[in-house]
Every structure is written in C-alpha cells, then in structure tokens.
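First comes the structure, then the notes that go with it.
Showing just some of the chains, left in place.
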Amino acid sequence: MSSFTVAEVAARCGGRVAGDGKLRLSGVRALEWAGPEELAFVADRKNEPKALASRAGALLARSAAAFPGRTVIEVPDPALAVVAALELFHPRREARPGIHGTAIVDPGALVDASAEVGPYAVVGDGSRVGPRAIVEAHVVVGRGCVLGEDAWLHPHVVLYDGVTLGARVEVHAGVVLGADGFGYVPGPKGIVKVPQVGTVAIGDDVEIGANSCIDRAALETTRIGAGTKVDDLVMVGHNCIVGTNGFLCGQAGLAGSTIVGDGVMLGGQVGSAGHLTIGNGVKAEAQSGIPSDVPDGAIIHGTPAFDYREHHRSFVEFRRLPETARLVRMLAEKAGLRKGEDR
Amino acid sequence: MSSFTVAEVAARCGGRVAGDGKLRLSGVRALEWAGPEELAFVADRKNEPKALASRAGALLARSAAAFPGRTVIEVPDPALAVVAALELFHPRREARPGIHGTAIVDPGALVDASAEVGPYAVVGDGSRVGPRAIVEAHVVVGRGCVLGEDAWLHPHVVLYDGVTLGARVEVHAGVVLGADGFGYVPGPKGIVKVPQVGTVAIGDDVEIGANSCIDRAALETTRIGAGTKVDDLVMVGHNCIVGTNGFLCGQAGLAGSTIVGDGVMLGGQVGSAGHLTIGNGVKAEAQSGIPSDVPDGAIIHGTPAFDYREHHRSFVEFRRLPETARLVRMLAEKAGLRKGEDR
C-alpha cells in the first residue's frame, strides 16, 4: 500500500490541515486501532472522547478545536470525507484488459478491448461486455446480456440470458440474476409451470450483495432503478419494479410484482407480499411484513406492518397485556360479567 | 424468435378463433405492452378494461363477447392456455448432446449419450446423468449422484455425494443440495460435529429456485416430494420430508426433521421449528413461524402461528390496544383497583 502525507490526504478530501501536513500516513483505521502513522475519522461529537484517546497520527474531524496539539484535517462532513481518503489509499481495482486464456467467450459475444474477463468465465452468444468492465473468475454470462461500462462482476456471478446491467453496476459473488420467477398455474393434471420469458434490467450505479437473487419477469422486465443498493441474500421476485436510490437490506424479500418507489429503505429481513405498491421514500423497519400498498413517506413496522409510532404504542401495551388482562378479568367479575376462575 | 398465426396459436392452446385467424403473432406480452403483432391474455373479468385499452393484436380470453371487433382466441382458462402459447414461442431449451471439452467427467460416471454436460462442469465417480439431462457450466456433481431424465441443472449448482434427482427436476443457479446438516452434540471438550452421512432425494418434476439449500440427512434421506416447487433462497434442514405438489416460497426455512404433507403452501420467509409435522394442504401465510404440529388443511398466520382468522381478530385488537388499555386503566381507577398515575 502506498503512503501519503497529511497534506496530500487533505487535498484529496477537500480539507484544511491543522498541525503537521508533512506527516506520512499509511492508511485509515478505526479510532480504537489507528497508530501514529494512520488516519482515523471522527464521525460526530459522540466519538470525541474516543478520538482524544486514539493513538491516530491524524484525525479527520469537523474542527481541530476539540483536539489541541493533534494533527487534524478539518472537513465539513468527516463521514463523507473519509470516503475520499479511503479511495486514495485503496483505489478501486481497475480492469486488466484482456480475456483470460481459460475463459470461454462465444464468437458472437462482444467484449470491449478495455474490459477484463477472468479465468474460467463463460460469456454467451450475443452478449456485450462494456468498456473497463470486470468479469471475474467463474462468472457465467448467458446469451444476449449487456454489461455497462465499468460494471464489475465478482466471482461466481450468474446472469441468465438477456439480463442487462447499467454503467458501474457492481455485483458480488454468488449473485444470480434472471433465474425463472416463481410462476405456476393449476392445470387438470397438476401444477403447470408458466414459462418465464421476460428478463432483468439493472440500472446504473446499482450494487448487489453476495448471493442475492433477482428473478426474471414472466413476460416483461424485472427492474432495479439507478443508484439502488441491494444487500446480501436479498430476493426480488419476478416482475418487481424497484425505484432509484433505495436500500434493500440483508435478507429482505419482495414477492412477485411488487412496485417500489424511489428512495425506499427496506430493513433487514423485511418481506413484501407482492402485487402492491410501496410509495416513494417509505421506510420499513427490520423484519416488517408488508401486506398492502404503502403511501409515500410512511415509516412502518411489524407484521403486518403499519405506522411505526402506532406499532410502538401497541407493542408497549402488548408487553403490559398480562397485567391489563388481569385487571379486565377482575373488573368483569366484579360487574358479574364473568366468573373468577381464570384470572 | 419464430412467428405464428392466430390460428396456429389457437390450435396449440385448444382455443377457438374469433376474428382474424391469419394474423401473424411474434410473441406474448403483458396487456400494457403488447403491440399489434402480439398476443396478450385476459386472466379474468377484472382485466377487461385493460384489455379493451390494449394495443394487442390478439387476446386470449374466456369469451370474445366483451371485445367486439377484436381478434380473440377463446379458451376456458386463459391463465392456463397462455402457458401453451408461451411454450410455442419459447420452446424449452433442449439438451445439446455431448460433453464439453473442458468438463471433467470421472471415468466411473455414466453420462447418457443424449445428455449435455457444459463447460467446466465436474461429474464425480459413480454418478449417472440421465437421458436428455442438461448440466450447465460450472455445475459440480459429486460421487454417486443420479440425475433423472430431462433434469436440468443451471450454472453453478452443487450436488454433494449421493444426491438423487428425479425426472424433469429443474435446479436453478447456485443451489446447493446435500451439504451437511446442522448437527452437533455437546462433548466433554466442547461442541462435537455429528457426521452427516445420509443424503438428499428430489422427486420428479420438482423445481428449486436460485441459491436455495437442501441439506443431507444425518443418517437417512432428506426428501422433496414429486411436483413440489421451491423458490429462491429457501433452506430445508436435514431429515426433512416434504410432500408432493407443495410450494415453499422465497426465503422460507424448515429446521431439521420437519415433516411436511402434500399440497402444502408455505409463504415467503415462513419458518418452521423442526421435529414437527405440518399436515396435508396446510397454508402458512408469509413470515409465519410454525412452533408445533399443524393439522391437515389449517390456514395459519403469525409467530407463533395459529388459525389465520383468529390471528386476524387478535391483530385488529392489537392495533386498538392503546385505546383499550386506556379504558381499562380508567375503569380500574374508578373501581379503586389502581391509582390514576399512568393512564
């Protein structure tokens, strides 16, 4: 790893140096672990005591005033500025142009000269791999797929036929895009599979976490909007349309034909029932189960989910329920509405 | 893609043409998206307004009466008939007989001459790949496995040793069949792993969604019954016996030794506690947690799950609980059973 001076890091972060700008830094660490040659960041006031105790050679903070005698890079938003510092020390891996000798690229596929195709990757007929895209080891790309510029497919990703990825899409290991949706109809001799002949389209700047699955549409296109981030082990059923700049946290699941607005945040293990619409800016707290349409901006909780404040009030009473019910039975007994056997 | 006349499609669907039987159709689309050379289907009455507004060249519907002047293929069950139409335009991919030059097939394995083994697939000693089976790229089949006729393993599927698949089983990308069950016993020096020496048997016509996991039994056989459909990211623990013609929806999980009857429907993210029996025809609504035996035909909801109508009634009162509890505290205060400080 390269090292940089405090001044160089500050320049990258758009920050102002207070202290020793010539100090060389070798990386970024957490406050607890950073040493005299490392940078640490102070996300907010709450972390100031930890920062004062830190052995970090330099701090990335809102103001140097709280850290007399320390070398500080002052920035308006340390949590954002640390991204720039991290990118300096750990530049994003770039494509090493070329197709590995063991990769099997169909003659009908088009791989940009600046793209990288790794060992044992398989790319099908009619697929296009865009400029500077990275296809890592063991990735399988079906026929007629499109990988936008700077797309990055980690090892063992599988794209079924016809899946398209926008620019800068990052797909983590083990993700499956475009497998058949879960579509069946009852027939006279039992369950009949409905051929799933649609596809999947992933917008620009989407990131998809390890081992997640996004199923192809029955007839049309399952979509993830630009800028949306999908965590690990998430499932998106067929025909879903997910908006832009949202977050689907770990192990969340959308049943088929869920329409999700822009800027939606679904917490971990949230499930949605399908054939419904989740409005723009909705937040569903972890493990919620969404049974029906949710209006724009709602914050919901529970299974079935409803307004999180109302849920909180009901939940408080749920915990008190044994005592409340005991009172009810005493009152009912007193009023002659029931007998006292089961208080 | 090939094109077909309305009359040809009608013949395939067992339908009657009203209108222009010679019109050429290039495919099937959703009502909203179909154009003048495309077929769309009208699942039920509710979709009639959409169908009237659709630009589709032909409609697959129960009756032409609702669509005067339109070309209609009349069928008793449009949702079922569209399957036949889809199969006409998108015939199921057939095996391209042969073993890819990069596949590693153990000399002790038996691959039917009509089967296809794709690039970089690995097939172990003693395994049998049946007629017309498809083993796609990067699939790993252990030793002593059996793939029935017309089985289809998508890329990156892993079968541990001894797993057997019936006829026409379709396994989507990333599925793992036969990994060790989660079996441990406390020993004098800590946790001891119980060797998992059983196996997994998948019945005919089962489909398994992407990245699902079905663990091998400790001693005997984990089973999925014929015709059952398993969605993405589902987990079936060791020793489970799942019946026929059921549905395990996305991210559902069965703990070890769960016995599941025939025709069972487990909604998305449903969990079952293991060492229990779920009767025939049971429906568990999404996110339910099944704590104990469930009788045949029950429809259940909640965690722990119970009758869905009772759950609904309790849930309605859960939402009203703050108001109900307020009344109780007022009544109790009036009756001198408590003081008024915490209404």
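By written order: A and B. Residues from 1 in each chain.
Quick note on the criterion: contacts are C-beta pairs under 8 Å (C-beta built on N, C-alpha and C of every residue); 3 or more make two chains touch, one makes a residue touch a chain.
In this text, all values refer to a predicted model and were calculated from it rather than measured experimentally.
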Message = Considering just this structure file, the complete complex holds how many copies of the sequence, given 2 are shown?
response = 3
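Assume only the chains that are shown with their structure count from here on.
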Distance from chain B to chain A - Cα centre to Cα centre, in angstrom = 25
Message = Per the contact definition, I'd like the list of chain B residues that touch chain A in the complex.
response = 27-30, 33, 77, 79-80, 82-83, 86-87, 89-90, 92, 102, 119-120, 136-138, 154-156, 170, 172-174, 205, 207, 209-211, 227, 229, 231-233, 245, 247, 249-251, 268-269, 286-287, 302-303, 315, 318-319, 321-322, 324-325, 328-329, 331-332, 335, 337-338
Message = Show me the residue ranges of chain A that touch chain B in the complex, using the header's touch definition.
response = 104, 120, 122, 138, 140, 156, 158, 160, 174, 176, 179-180, 182, 184-187, 190-195, 197, 211, 213, 215, 219-220, 233, 235, 237, 251, 253, 255, 269, 271, 273, 287, 289, 303-304, 306, 310, 313-314, 316-318, 320-321, 324, 327-328, 330-331, 334
